[in-house]
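Encoded as structure tokens, here's the structure I'll be asking about.
Removed: one protein chain of the complex. Kept in place: all other protein chains.
Our next item is subunit A:
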């Protein structure tokens, strides 16, 4: 167990890292997943691989801090430095087990918006998709990472940049996108799963958070593990000492965490 404090984002990283299983190929996107893959491959998933949309393929942590997937420590001693058609083709073939996505807004079916949000009297332009739409459409499953802020939870997102599940309750069965859809949402206060109809439900709350407080941030009545027959809402596992040390090795100045 841990004897020291950790930040919300450090817990998000270690929780995301545990979503990568040994032997899997992960599509690693910017920010926290850059650190999460390195933690996973250093702990429980030594045979995991990472692909990045720039063309980089890695099987080991970078030997220096990385702001972006193209920082030289991430290219140095990579397995391969190829191109985007190669990486996206692997994704389209169905070879990517898990992808990571963030968003400015999310709805109850895991649809994500990173393109434009409505503010009080105007629309705020955001950077856009990058590879997020492709990952959302074609990865076997996706893990979503977001700060736990009520403005980010929307009955209807302003723009579907990265599709989750349709609102018809049929999950991805009738959905044209070939991927499996979101399997988990990790916020700064809790973790969520998606039921067979594709609707979000509360799975665990992070240490120090409580269920009522977590759910109060949502504009709809969020299901819990109890509602979908998965027992009760538990407490998220804390980072181990080893995991925390790794996070701080890979992000020594806490830039991302």
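Things to note:
The working rule: contacts are C-beta pairs under 8 Å (C-beta built on N, C-alpha and C of every residue); 3 or more make two chains touch, one makes a residue touch a chain; residues count from 1.
Just so it is clear, contacts and distances are computed from a predicted model.
This figure omits one chain of the complex; the name its UniProt record holds, of "Fe-S oxidoreductase", "3-oxoadipate CoA-transferase", "Probable glycine dehydrogenase (decarboxylating) subunit 1" or "4Fe-4S dicluster domain-containing protein", is "3-oxoadipate CoA-transferase".
Residue A:159 is the one among A:6, A:159 or A:250 that touches the chain not shown. In the complete complex, the residue from A:76, A:150 or A:170 that touches the missing chain is A:76. Seen from subunit A, the chain kept out of the figure touches residues 30, 52-56, 63-64, 67-72, 75-77, 81-85, 88, 91-92, 115, 122-134, 136-138, 159-163, 166, 175-178.
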